[in-house]
Every structure is written in C-alpha cells, then in structure tokens.
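Note that one protein chain is taken out, while the other chains of the complex remain in position.
The block that comes next holds subunit A.
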Amino acid sequence: DLKASSRVTNSELFTLTYGALVTQLCKDYENDEEVNKQLDKMGYNIGVRLIEDFLAQTADVIAKVAFKMYLGITPSVTNWSPAGDEFSLMLENNPLVDFVELPDNHSTLIYSNLLCGVLRGALEMVQMAVDVRFVQDTLRGDSVTEIRMKFIKRIEENLPAGDE
C-alpha cells in the first residue's frame, strides 16, 4: 500500500532519524565530499520511488474524482503490483455497455476500448506515460470489468510549447 503520502507522522521523528543517518555516514566515510555523494545517491533512490507514490495518488484521483465526475461511477483501485507501478480499476458497472450485447462475429472487439485511450491521453497531459488495457469485461462474460494500468515513465518536457 503506497497510498501513504496522505497519512502523516511527527516531523521530529523524521528530523532525528535523518540526523542519525547523517551522523552514521560521517562516521563511515573519511571526508565530507564522500558523505555528500552518498546522501545525493540515497536521495536519488528516494526520488525514483516517489514516482510510484505519485501513481498511487493518481490512481485514487482517477477512480474517485475523474470516473465519478464523468461517468458517475467509482471504480475500486486494487491488485497493486509488488513494485507499486501497476494497478487495476474494477468497474462494477460500466455505463458504456448498458444496452449492449456483443454479436458473435465481433468476439475480439474491445467495445469500451475508448476508455483506455482517454486514460492514456489524460495522463500524458500530466507527463505520465502509462500502458492501459482491458483484462476483464462484463460484455465478454466476465463478472466484472477490469482495466489494468501500468506506469511506464515520467515524460520529460522537451518540446517547447507550439513546436509541434
């Protein structure tokens, strides 16, 4: 469960723990430059993992705000991968398929695939590249509709606006 950033803890525990770490590094390394390097390295590792945390928050916003606002449903966010970079949105009911039955000759049609594109596009606008696909669909006889989202990377802002 990486949805921890909304929970808080006493900042003094944080401050003192960090102090203990820096003290330990100063004991372990001969000079300040080495300690600086080590601290930067640890910070980098934390930064890389923070992105996973963003995804966790993003998942909540997608489910509780975006789906609610646009489709009037609140999917549940489940099946987090151990690495925290992948999760599922479970849709109990999907308004797109209310009056729909798939004819036999369209057995491979992913009827609601529009949603995948919507999610991918929206997240691209906030610099997040994700892979989105349907893994279960009530239209195909599954008991629930499941959209799987996988975080790929943070998109670098390289193109100046209006360059495309």
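Keep in mind that, in the parts below, contacts are C-beta pairs under 8 Å (C-beta built on N, C-alpha and C of every residue); 3 or more make two chains touch, one makes a residue touch a chain; residues count from 1.
Here is the rule we use: contacts and distances are computed from a predicted model.
With the options "Trafficking protein particle complex subunit 5", "Pre-rRNA-processing protein", "ATP synthase subunit epsilon, mitochondrial" or "Translation initiation factor eIF2B subunit alpha" in hand, the undepicted chain maps to the protein name "Trafficking protein particle complex subunit 5" (source: UniProt). Mapped onto subunit A, the footprint of the missing chain covers residues 2, 4-14, 16-21, 23-25, 28, 38, 42, 45-46, 49-50, 53, 82.
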